[in-house]
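Missing here is one protein chain; the remaining ones are kept as they sit in the complex.
We just call them A, B and C in the order they show up, numbering each chain from 1.
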Amino acid sequence: MSELFDFGKAILEQQPFSVLLGTELNTFEPGTAELSLGVRDELKQQHGFVHGGVVSYLADNALTYAGGSVLGDSVTSEYKINYLRPALGQTLVARARVISAGKKQAVCNCQVVAINEGEERVIAIAQGTITRVD
Amino acid sequence: MSELFDFGKAILEQQPFSVLLGTELNTFEPGTAELSLGVRDELKQQHGFVHGGVVSYLADNALTYAGGSVLGDSVTSEYKINYLRPALGQTLVARARVISAGKKQAVCNCQVVAINEGEERVIAIAQGTITRVD
Amino acid sequence: MSELFDFGKAILEQQPFSVLLGTELNTFEPGTAELSLGVRDELKQQHGFVHGGVVSYLADNALTYAGGSVLGDSVTSEYKINYLRPALGQTLVARARVISAGKKQAVCNCQVVAINEGEERVIAIAQGTITRVD
Partner (left out) sequence: MSELFDFGKAILEQQPFSVLLGTELNTFEPGTAELSLGVRDELKQQHGFVHGGVVSYLADNALTYAGGSVLGDSVTSEYKINYLRPALGQTLVARARVISAGKKQAVCNCQVVAINEGEERVIAIAQGTITRVD
């Protein structure tokens, strides 16, 4: 594993909210990041699907990681998400990548997929701006 | 308390993720909704602020409630959020309202404020589309 | 009329695209801006309504003006727009205001209304980030 990946993993462990949800860092390379999350009942809403807030959190965090992979310590300034399907399955995976980056900001997009009995379906797409923390 | 409010409260209690986070419904009237959340350490990120994912969740849920107040049982189809300031304080409050509604969809916006030692500051604004669940 | 307003008017006259469309600056004060546009056939789409691209242009430009009123010479970095109703009427008016501003960026929102035989209806809302040009 690379130094960047170890740095990313350390940041995730320093986010109590990510620890509470059980988020894992799968990939963290210059320009790209992948986070995943095991689905459990306490992450759901009233219809039995994963709560949109969890999907948003994962997309937001993956966007920040993608931007942070080229900017260093960063936060999400803004993003937009379209939910495509109910989040149903055993695992959620968010894959984000940098589309364009300057010194202080990067624009990234992200797909969130749900893995249900081995089958992967895109459940949300997101697009946003990541800003370096000075 | 109105029937609508009781219905809203019951929905919130049926969302395990909202129970996990400790969200409360303050207001739920035709065209408007207010949710709040007590800040605790496990909702934070690595800089000691409330995680953006929590702010997004609260905005998303308040948007759904606002839309649901006129549409009935609903989900968020899409939204966009701009984070304005670090989320610092004891309580987060999300206030959403319907800007325009048809039979199946409503467009709503939302302000999220952080209350820090009695002082209120807007920390995020959001705008999105809520869709009735058939 | 203020110096700021004269500056704003001069910028608009230097935007050939705004001249082509016939945009006028109604208000330009610190934190707020209003632009308007007379509707004519060549701004329409195939259903006889004003083209969404015209509505977007007006919202985008009003957002830039609102941000620019506190930042100086600025551009829109990103925005999101929800179309609420068909754009029908004699005049479109976009009213934007600053929600939060730092030294380099401002987050603004905007309502676009259509005035049809004296009656005003909100036809779109937008929210975005304006960045100072160095």
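Note that a contact is a pair of C-beta atoms (placed from the backbone, for glycine too) under 8 Å apart; a residue touches a chain by one contact, two chains touch by 3 or more.
Just so it is clear, the model here is predicted, and its values are computed rather than measured.
Considering the whole complex, the residue from A:K44, A:K80 or A:R95 that touches the absent chain is A:K80.
Summary of contacts with the chain left out: across C:K9, C:H51 or C:R121, the touching residue is C:H51. Residues of chain C in touch with the missing chain: 11, 14-20, 41-47, 50-54, 56-58, 60-61, 64, 75-83, 133. Looking at chain B, the residues touching the absent chain are 77-78, 80, 105, 107, 129.
On the side of chain A, touch with the chain left out of the figure occurs at residues 80, 82, 84-85, 99-100, 107, 109, 122, 125-129.
By our rule, only the chains that are shown with their structure count from here on.
Viewed as a contact network, the protein chains are fully connected, with every chain touching every other. Centrality by Cα centroid goes to chain B.
Seen from the C-alpha centroid of chain C, the farthest chain centroid is that of A. Here the CA centre of chain B is 28 Å from the CA centre of chain C. In chain C, 80, 107, 129 are the positions where the chain touches two or more neighbouring chains simultaneously.
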